[in-house]
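One chain of protein is taken out of this complex; the other chains stay put.
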Amino acid sequence: MLLPLDVDRIRKDFPILQRTVRGEKPLVYLDSAATSQKPTSVLDAERAFYETANAGVHRGAHQLAEEATDAYESARRRIAGFVGAETDDIVFTKNATESLNLVAYAFSNATAKAAHGAEVDPRFVLAPGDSIVVTQMEHHANLVPWQEVCAKTGATLRWIGVSDDGRLELDDLDSLIDDTTRVVSVVHQSNILGTVNPVRRIMDRAHAVGALGVVDACQSIPHAPVDVSALGADLVGWSGHKMLGPTGIGMLWGRPEVLAAMPPFITGGSMIETVFMEHSTYAAPPKRFEAGSPMVAQAVGLAAAVDYLTELGMDRVEAHEHALTGYALERLADLRGVRIIGPMTNEDRGGAVSFVVEGLHPHDVGQFLDDRGVAVRVGHHCAWPTCRRFGVPATTRLSTYVYNDTSDIDVAIEGILAAQNFFGV
Amino acid sequence: MLLPLDVDRIRKDFPILQRTVRGEKPLVYLDSAATSQKPTSVLDAERAFYETANAGVHRGAHQLAEEATDAYESARRRIAGFVGAETDDIVFTKNATESLNLVAYAFSNATAKAAHGAEVDPRFVLAPGDSIVVTQMEHHANLVPWQEVCAKTGATLRWIGVSDDGRLELDDLDSLIDDTTRVVSVVHQSNILGTVNPVRRIMDRAHAVGALGVVDACQSIPHAPVDVSALGADLVGWSGHKMLGPTGIGMLWGRPEVLAAMPPFITGGSMIETVFMEHSTYAAPPKRFEAGSPMVAQAVGLAAAVDYLTELGMDRVEAHEHALTGYALERLADLRGVRIIGPMTNEDRGGAVSFVVEGLHPHDVGQFLDDRGVAVRVGHHCAWPTCRRFGVPATTRLSTYVYNDTSDIDVAIEGILAAQNFFGV
Amino acid sequence: MDVESLYQDIILDHYKHPRGRSLIDEPSGESHQVNPTCGDEVTVQVSLDDDGRLVIGYEGQGCSISQASASVMSEMVSGAAPADADTVRQAFVELMHSKGAADPDEEVLGDGIAFVGVAKYPARIKCALLPWMALQDAEAKAGIGPDQEGTSTS
Partner (left out) sequence: MDVESLYQDIILDHYKHPRGRSLIDEPSGESHQVNPTCGDEVTVQVSLDDDGRLVIGYEGQGCSISQASASVMSEMVSGAAPADADTVRQAFVELMHSKGAADPDEEVLGDGIAFVGVAKYPARIKCALLPWMALQDAEAKAGIGPDQEGTSTS
């Protein structure tokens, strides 16, 4: 099978892919939906920052501080450009989870402040009777924060159901998202099912009832060209470590008007305008949301990652993974006793392929794959309610990226067969 | 002057200190209170992690995931050991600012949840009439979050004043911290004044009235041996980047009983026990407070930093900086028109030395230092109310670390003289 | 190190043919334990018979390791005096933390010795320990302890 990316060449850029595991077996990394591996250029960029420019950003008047600030802000510019955003509409966080919490806390913070007489944007003030809408395929990061908001404000959580073939049930969208709805937050591409959701349609419905729209783009931005402003959302969160970048950095994009209306989340240095003992005022976004010493080296590393991805071409990255996913779906469908959890076809679908094997627990499947050097994830993938929806305690998930080819899938398939054979199922 | 540390040898471990600035001038880095530089061993540890073990932690069943989890948890163990803590009492955050917000949000979250009928630990539920006590020398990171808690709960903020020589005014401690006080949060070592505060005494008073005690140890843990459990506090926060570690990692230590009583802050994956669409339950600390993919490489890098510091010996680090601080204080005191903002003597004092020069704005002083290759910080150092207390808009601050010696101070002194000369003051 | 050292025959046998897997009437203590990483679940119930010996009920779903461990646990401690059960539990916990280097005592652990290979796979240790944690918790809830008056006859 001829793939759009030259995997042999790409693999040379990833030192970890040269290593062996479990007694000299070449590493077959099929766990990129959990976290991706990092090319040398990312590691070099981080290191070069520390070795030449490291200093506090936005605060010092010396040359290092200038260079560090420049490195940080140039990283923001390149990362913004990668998703078609304006530089100042990108907020750096530690991960997507913080990004989504930042949004959720805008609601609970505004509600609490309003109750004590502060003037806040009424869009963020919730009360019993209000509803928040998510889906049944959310990662915990886009579910638990909203449960917390409900617990703190009395609002009610609703969710869009998932069909047997892993698609959102949108027939009753107009009744689910109604006049009571204040915010709708949905995952763009499911990390467990692989489904790519029609977020534009859902965001449009949110806006039709005056609700704010949020998209969790953790699994889409790393794998396909995404223009955040074209999703129809007000706010979009994602992580750097899943897109070849370092651990410890995430992003939140927001429409400038919405960001400007949001109260701060984490407060402290760098996010203020003036501070008195009695009260403080806050800087404009993105700084308002970046309290404390930021993840500077991580931003620099992530900028190198988006440069790397840009050079590969996100169109080609998407096509590559589409081809691989098709291959994986076909090979899995051929196996006896294997049930795919999620769409069986390759339409509107990304490269996270979950499955269960009749008579075998995913942990045991994963162990056999591991024994062959194949790294996959087993468990509920932080989407436990989705597992329940499909009546499975957990799944085994293969997930691909730019450094995978069909031979990786082949090794995984052999591992599944070996597990079936060993357990006699 | 014979210093306890062999600075020439140490400087070889810090690649950035080999560089020049502003036209071939050797870098004189006196801005470690903002952020410290990183030794090669830290950069190597981070890189080795990415090149050999990077994977999702606590989630995968494959060899890489095991190694990554092991690297992360072993880092926690070493960092805990460095401050005399039990491993599980250390929570990783992105910086000290997040650590302090995590604590502050325990109060506002518990208060909001209690208002909607949830069962929460009553120690964290605030109401009008309750007071929160900080000091007039807090970094914004330990002031603004408490202002926010007050705005959300109706509690009142009080503060311990600062005397002309930069010490806390503790005479009226017993009336400031009274029956209404629910939490007392104070900085261990001021980042602007250099003052080391008698936190034990303040924490004891907090406990005497049944309040919780919090210490901001951002500037103490990097510079002296600190046993967090001996401070008398319930919770202690600090950052990694100020102690030779990477950007993007902070710590919160808590007494296990207190951590266990605290509601979560950022919620999502990895911090849960079970998740249903309707509700979730939470993991025990420290995981409860570590939602999302963590700062794994940063934890690994920071562990290498504490190993480096341990090898130097924190006693010697303290003695070294004490000697340097004494030298800086003496040399500055000799200068005409220079006023030290903070204690003039070297007792209970760390190596952040702030000053103003008569007739010169700190920005202009900083510029002259920068011109000579000296990196210092000018501004309010995220302690704006402290500047106001001393009637100055800003200060120039020298701050030292293990790689500084007296010659660094000498270059800075020459720069001050040059500025005075140039401006004719 | 290979996967066969993990899945010893004894484990597979307990997995496929779990011993004593059912719940009991009116347990004096019950504990439901979950492994949040993978969703493995096990419920363990305890009470004491007239001789002060343990009566165990259990149920669960999950991987071969957690379910086989529950079966072995039930076999080893059903009918045992609480103090003896505690000795077995402690030996099992110790085995799991041995990194696979232990030489477990079959006298104490019975079929539990088959889990020695599990200790080499950190992600699976939690699976193996799950029923034993449930046992400890259920006993605590029932007020059954090794040092408790009248409960230990050994």
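Chains: A, B and C, in written order; residue numbering restarts at 1 for each.
By definition in this document, a contact is a pair of C-beta atoms (placed from the backbone, for glycine too) under 8 Å apart; a residue touches a chain by one contact, two chains touch by 3 or more.
On a predicted model such as this, the values are computed, not experimentally measured, just so you know.
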item	value
In the full complex, displayed partners of the excluded chain	A, B
Touch with the omitted chain, as defined above, among B:Arg22, B:His116, B:Arg201 or B:His279	B:Arg22
Residue in contact with the excluded chain [from A:Glu66, A:Asp178 or A:Asp307]	A:Glu66
Residue of B:Ser229, B:Thr274 or B:Gln367 touching the missing chain in the full complex	B:Gln367
For subunit B, residues in touch with the removed chain	22-23, 361-364, 367-368, 370-371, 378-380, 384, 387, 393-394, 422-423
Touching residues (missing chain, whole complex) on subunit A	58-61, 65-66, 69-70, 272-274, 283
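Methods note: only the chains that are shown with their structure count from here on.
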item	value
Higher-contact pair (C-beta pairs counted), A-C versus B-C	A-C
Length of the line joining the C-alpha centres of subunit A and subunit B, rounded to whole Å	30
Centre-of-Cα separation between subunit C and subunit A, whole angstrom	38
Where subunit B touches two or more other chains, by residue	59-61, 65, 272, 274
Shared interface positions of subunit C, touching two or more other chains	37-38, 121, 124
